[in-house]
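Pasting in a structure now, in structure tokens, and then I'll have a few things to ask.
A single protein chain has been removed from this complex, and every other one stays in its place.
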Amino acid sequence: MIPLLLSAIIFLPLFGGLIVLAFSRYPDRCRWISLGITGADLFLVANLLVQFIQNPGAITVDLLWIETFGIRYALALDGISLLLILLTAFLTLLCVLVSWRSITKRVAAFHFFLLLSQTGVIGLFLATDLFLFYLFWELQVIPLFFLIGIWGHSDRVHAAIKFFIFSITGSLLMLIALIGVVMIHKSQTGEVSFSIYALNTTLLTAKTEGWLYAAFLLAFAIKIPLFPVHTWLPDAHTEAPTAGSVILAGLLLKTGMYGLFRIGFPLFPGAAHNSASVLLILGFIGLFYGAWIALAQQDMKRLVAYSSISHMGLMVIGLALWNRYTLSGSILQMINHGLVTSALFILVGMIDERIGSRQMEKAGGLWRKMPLLSGFFLLFAMASVGLPGLNNFVGEILILAGAFKTRPWVGALGFVGIVFTLVYTLRLIQEVLFGEPKTDDPYPDLSLRETAILGAIAIVVIFIGLHPDPLLNLLEGPVGELLGGTKNLLTLQGY
Amino acid sequence: MAVYGQVILLGMMLFVIGGACVLIRRNLIMILIGVEIMLNAAGIVFIAASLRWGALDGQAFVIFIMAVAAAEVAVGLALIVYCQGRSGSINADTYNTLKG
Amino acid sequence: MWLYSLIFYLLAAVILSSTLLAITRRNLVHMVIYLIISFFGTGLLFFLLGAPLLAALEVIIYAGAIMVLFLFIIMTTPSEGDQEKLKGEDPTCQSCGPIRLLHTGLPILLATTLLVVAGLFIFADPEIRVALNPAMASPAVFGRFLFERYWFPVEVASFLLFVGLVGAWYLGRDGLGAGSMARVPQSEEAESENRGEA
Amino acid sequence: MKPILLLLMLFPLLGGLFSALFGRRVSRWTVERVACAGVILSFIMALIAFDSSGGKHQIITFFTWFQVADFSVLMDVRFDPLAAFMALTVTFVSSLIHIYSVGYMKHDEGYVRYFCYLNLFVFSMLVITLADNLVFLFLGWEGVGFCSYGLIGFWYKDMKNASAGRKAFLLTRIGDVAFGIAIGLFFLIFNSLSITYINGHADILTPGTMTLFGLLLLWAAAGKSAQLPLSVWLPDAMAGPTPVSALIHAATMVTAGVYLLMRLFPVFSGSATAMAFIAVAGTLTAFYGACAALMQGDIKRVLAYSTISQLGYMFLAVGAGNITAGMFHLVTHAFFKALLFLAAGCVIHALHEEQNIFRMGKKLRLALPGVYWPFLAGAAALSALPPTAGFFSKDEILISTFLHAGIFYKFLWFIAILTAALTALYTFRLFFIVFTGESLYYEEESEKSVEKPPPNMIATLWPLGVLAIFAGLLNLPAGWGGGGWLSEYFLNIPGAAHHGEIPHSVENGMAIASAVIGIFGIICAWFLYGPKGLLRRPDLPGAWGGLFDLLREAFYLDWLYRRYIAWPFEKMADILWNRVDREGIDRGLYSFANTFMLFSQILREWTSGRLSGYLFMLFMGLTVILCLLAINFSIL
Partner (left out) sequence: MQSDWIVILPHLFLAGGGLLIFCIGAFWKNRPDGTLFITALLSAGAAAVEALAFSGSGTPFAGMVSGDSFSRFFIALFCGISVITLLFSRRYALHRRFSGDEFYGLILFATLGMALAAGATHWAILFLGVELLSISLYILIAIHKSSQAANEAGIKYFIMGSAASAILLFGIAILYASTGEMGIVESLNAPDSRNPLFLLGLGMVITGFGFKISLVPFHLWTPDVYQGAPAPVAGFLSTGSKIAMVAALLRIVTGASPPVWEVIAPVIWTLAALTIIVGNLTALVQDHIKRLLAYSSIAQMGYLLMALLASRGDGAGASAVIFYSVIYAFMDLGAFGAVSLVSLGEPMARADRDSLTAYRGLGYEYPFAGALLAVSLLSLAGLPPTGGFIGKFALFQAAIGADYMAIAVIGIIGAIISIYYYIKVIAVLYMRPTRVPTPHTFPGFSGPVACASIFALIVLMGILPGSLLEVIAVILS
């Protein structure tokens, strides 16, 4: 029964989205239906989690899809995918709650695209057939294009088009590399197969492997985003509605990372191993460059966007080091970053709703007016800085301390990077919460709904901060597999 | 008797003359005439080939060429006359409202 | 044998010269006449090359039907008098001078290069120099061959002609010649007729 | 033993959580009582733990925080005498300060947030004192930093306080970088993060690594204890309420740095260079603090610089290899510095938030005898007059520095003695200006009423006063008939070994020297800053003015950081954003995309709409294809 559950989890939101479209004339009913659907999906994932903990073997689905191209509908669930799906279901549920009041025009279409993006992301986290992965990889971009483009702020169309072109350019280059790999595999073994496990046994010459890996890496780098190709993220975030930003920051950036360590590294171990230092440099640039620019921002959303570039930089460093500690550290950090940055975006969205603008100078002295919101703001700001006891710290210490095992200077530089994060976060807190309030009209503090949203995230953040072991145990198996995975990976292991 | 190449060459020269007429003349009717010349040239080549290969296929083809030419001229002239009636000019390059 | 080649060269000269003259005439009526001469020459050539029926057909259809139709059209449409200028003196081109050279020079250049290249193709071919031995396909033989082997394409050709007919009738239905511009298409009788089948 | 230690740590945490969650729903009275109860109970637990442990080492693990393969982070406790003693001091001083702040924060409506932070702070401090796993210690380390950020910026309405808080958090975090790197290196070399294991296997370290560890831990301690390179945040941290300054910036947090060095002493004790570095850093900071304190106009800033200076002494003690002396001075300093801060708090409270010492005068002595005598006791202890605790602890440090091998340490001893003189000078300068003589701004508020502070504030001063005087008994040197109880207690702390018998001549000589220095300093202070003192004015005229500004601005260190580090950093952020990100990459990618638009415009002209052009292209295409075929297949 469980394998059926996987497909149900993927396609329930899509099915729900179609139902919501049918009720397009009653906005309220749409909201409740979509809440129900996302709730049901979260419930399904939850009991999948329970079953997975009982017998932690990987659950797989493998059906024939397009016979002539040898494409199979192959899914597999292991610890990492389970956590990421849990994060997706949780965040999408929050998105529906967050946009309860703020989205008023074309509510049905909004929820349809929201649920469609959920399907895209969950599908991507489960797919092990390269073509299915590629399909979900492109499918997740379209709903977000519409979310940003239709419900965004002033300059939304330009940002939406820019986001779309960046993502699709990357993925089209990946298409060429993907077909290249499959063709080489076919020439070596005679049968066409897209499954990741089969493909990573293909023996590639250094040059071709380099080129193919470069194409995949570019696609993932655009999505993560890494330094030179990151300029779409700040624009997309400043123009996206709150729910859009949550999906974009919480989920889409993770798919880039997920692709890198699920497909990039296992399929091209040699090239990945040789170019690890390039990835490190890009990660470091992201870490320092993102944090440094965040200091100069005036728009809150743009600041949080640059901060997520900086956090993702750290995760890429963890990935590039490719040892047991940094890998589980950065995967855990993906979950943490998803939660914390989504919470920050939700908070900025709420502040924007109240004071009417996202500029920091208009938002002084909120602590006196809205103590509850400011309390949450401080909590999540501290979490994003990596205060021990909250969730980011666990990830960061694993990455940085673990870094000493492979390259000590990377760990040292990483700790310096953490200070950069603190600089802009403290400036954000100071200009938003402290000082004299700019205007004296009373802003309402958090409503029950808003407190529930932020409270839920706060509970999870503190739980992971204090007791991350259940998550780390889930990661134990898959990380070991990734490290010791295939035979030609052993060279890396010995490294 | 004439050499096969020479007949083909004649056909080719006629074809090029028709092409030149199509390219140079601006009058729609003259362009149509150019096309007729080109079709006729093809006929000559077919007849020569049919004689060379000793099979009547070529000659049968000429029948079809004539049918096509006739139909084309009919429709073409009707179209040209209609458009000249509407836009008042026979010059091919006045029809340049659709561009870019 | 030499008589055949003599006749052939004669006919070739006639055809080429008359076609060349035809395309360079400004006066359309002169053009039609020269073209008719050229088609007569082609007909004779067909006869020489052993296709008597086609020769007749050539004369009837090309020289007869098509050229007459052209003549008819030229006579009825009010073109700017017979003196249709060569492309060079194209009234619409504002800055004539070098542009005129461009307009006429370039196409001629292109046509000559096409001829030269094609000529090269033809002469480089080894089996092109075979001599054509005279043979004659009598109309009866040709007729039987046509309706035994090629009866289907003939049927298709008939459809083709039918379509040509329909097209010509449809386009010409609202009145040939001048002034149709003035009448708005919803003129009374056209309207009634259209409404019939609407 | 385990439940006691667990409760010891949990009480302040529970107190903090209680006020955080239910603070608004219960009355003010209960919040205050719960907060104080939390800390007092944990003090009792510390007492029980102190005597039941009896000087033995105990490693107790509560539960695993998280574990990946062999990177295991446990929440565990290493209860050795050092930790026991430190816990005792911390809880004792915290309880007193909690009681004091109940009175001090009487009229402040943010009391819930205040007590919550204060309790969380005590919990984090206890984590630092007791933790065995370095990452668990890091939890306390950062927790303390965050609580001090919250408390310094407590009155957030004034942006200056908030930026002071931000500065403190940032600079301590710059210190923490070294701590993180140290944790990484420990994990790399020892594969474990437990202090016991590391100290146990410290001998496998090469001298080079020992020096590296020494420097890293020095940098971390300097960040937390505001030593020289990172000392600029402490004076600004006075923006917070006075009990906060007393607790955090005198007794507990700032000593965490030294404590860390003591905890991990074996790791760097093997390398002489590391020890020398620590000693030099301590001495220089001591001297720097003393000079700066000499010319401060604000009562709390004087005490802040004095704290920096006294911490310098503790670093010198560690540098000189005598942990016991360092610990002894730490404890005594905690008592008399807390006392001075609390007394200053009473003075400020009495004069309605007036901190400028030149506005105070002898009317305070008459109005507040309860504050005057404890302040005198504290001042005496601080300037190391013979009978007081300060005398004994500082004396021991001077002796061990003097006895340490090498000329270099003699030179350090000389500077230390000089600083001792300066300490006496600025302490009694403060005392005379505040309590004797007339307030300079006599005319306007001569009649400024002196409001009597609430009794519980005054009450807390007395125990500290007594301890400031009699704490010396803890470690009376043999010469004075004492058994040196503390050194016995710390006997088997790694690195606290005796230097053999101290020759009587040196001991007595040193004692007499420091006593004389102290009294000499007081006399100078009386002449310079007494009621009719020469320099009893906020600014010095003529040539001396420059020196005065230099000292008041603490050698312009703060201005230097602001001008040559903070400002370029922000400028660079702006440049990076506008030049590199917006114009550079964004515009670059945009113009690259624009080239396609350019080609597109050109190609668009190709379909010119004119039929002759199209026909021409048709035949041109034909010719091109024929040429292609001709060339490829060498028809020519």
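Observations on the model:
Note that the chains are named A, B, C and D in the order they appear, and that numbering of residues resets to 1 at the start of each chain.
The criterion applied here is as follows: a residue touches a chain if its C-beta (ideal position, glycine included) is under 8 Å from a C-beta of that chain, and two chains touch if they have at least 3 such contacts.
These figures come from a predicted structure and were not determined experimentally.
Of the chains displayed, those contacted by the omitted chain across the entire assembly are A, B, C, D. In the complete complex, the residue from A:22, A:46 or A:172 that touches the missing chain is A:172. When the full complex is taken into account, the listed residue touching the unshown chain is A:150, out of A:150, A:214 or A:483.
Looking at chain D, the residues touching the absent chain are 593, 596-597, 599-601, 603-604, 606-607, 609, 611, 613-615, 617-618, 620-622, 624-626, 628-630, 632-633, 635.
One chain of the complex is left out; on chain A, the residues touching it are 65-69, 106, 131, 135-136, 138-139, 142, 145-146, 149-150, 156-157, 160-161, 164-165, 168-169, 172-173, 175-176, 179-180, 182-183, 186.
Where chain B meets the missing chain, the touching residues are 8, 11, 15, 18, 22, 28, 31-32, 34-35, 38-39, 41-43, 45-46, 48-49, 52-53, 55, 57-58, 60-61, 64-65, 68, 71-72, 75-76, 79-80, 82-83, 86-87, 92, 95, 97-100.
The definition used in the following text is that only the chains that are shown with their structure count from here on.
In this assembly, the chain whose C-alpha centre lies farthest from chain D is C. Comparing chain pairs A-D and B-D by the number of C-beta pairs in contact, the larger count belongs to A-D.
Put simply, the chain closest to the centre of the protein, by Cα centroids, is A.
With centres taken as mean Cα positions, chain D sits 38 Å from chain A.
In terms of their C-alpha centroids, the spacing between chain B and chain D amounts to 98 Å. In terms of their C-alpha centroids, the spacing between chain C and chain D amounts to 102 Å.
Across the assembly, chain B contributes 19, 23, 26, 93 as residues in contact with two or more other chains.
The set of chain D residues that touch two or more partner chains comprises 612, 616, 619. The touching residues of chain A, counted against chain D in their complex, run 228, 231, 289, 292-293, 295-297, 324-325, 328-329, 365, 367-368, 382, 387-389, 393-394, 397-398, 400-405, 408, 411-412, 415-416, 418-419, 422-423, 426-427, 430, 433-436, 466-469, 472, 476. Across the complex, chain D meets chain C through its residues 612, 616, 619-620, 622-623, 626-627, 630, 635-636. Within the complex, the chain D residues that touch chain B are 604, 607-612, 615-616, 619.
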